[in-house]
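The following block contains the structure, expressed as structure tokens.
Of the protein chains in this complex, all but one are displayed in their positions.
On to chain A.
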């Protein structure tokens, strides 16, 4: 069983794993970029570091959410047939 390709019940676990890994990578990349900017441009100020970490974490969340709900695309809305019929 375990040798098989991942079965359906492990689908969510895989998504959670990928989301976590993506968050760590994007948050780390944002933190590094903020440290560089603060040292180079903003005289070692702290706020650029938090901002870029926040950007990285936000991007990771958006990707994860999209993976859980692939239909949720910005600017689009899925409507049911009943609702379509009402319109």
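Operating definition for what follows: contacts are C-beta pairs under 8 Å (C-beta built on N, C-alpha and C of every residue); 3 or more make two chains touch, one makes a residue touch a chain; residues count from 1.
Throughout what follows, contacts and distances are computed from a predicted model.
> Between "C2H2-like zinc finger protein", "MICOS complex subunit MIC60", "Proteasome subunit beta" or "2-deoxyglucose-6-phosphatase", choose the name on the UniProt record of the chain that's been left out.
Looking only at the record, the undisplayed chain corresponds to "MICOS complex subunit MIC60".
> Per the definition of touch given earlier, which of A:19, A:37 or A:59 contacts the omitted chain?
That would be A:19, which touches the missing chain.
> Even though one chain is hidden, which residues of chain A still touch it in the full complex?
For chain A, the residues touching the absent chain are 1, 7-13, 19, 61, 64-65, 67-69, 71-72, 78.
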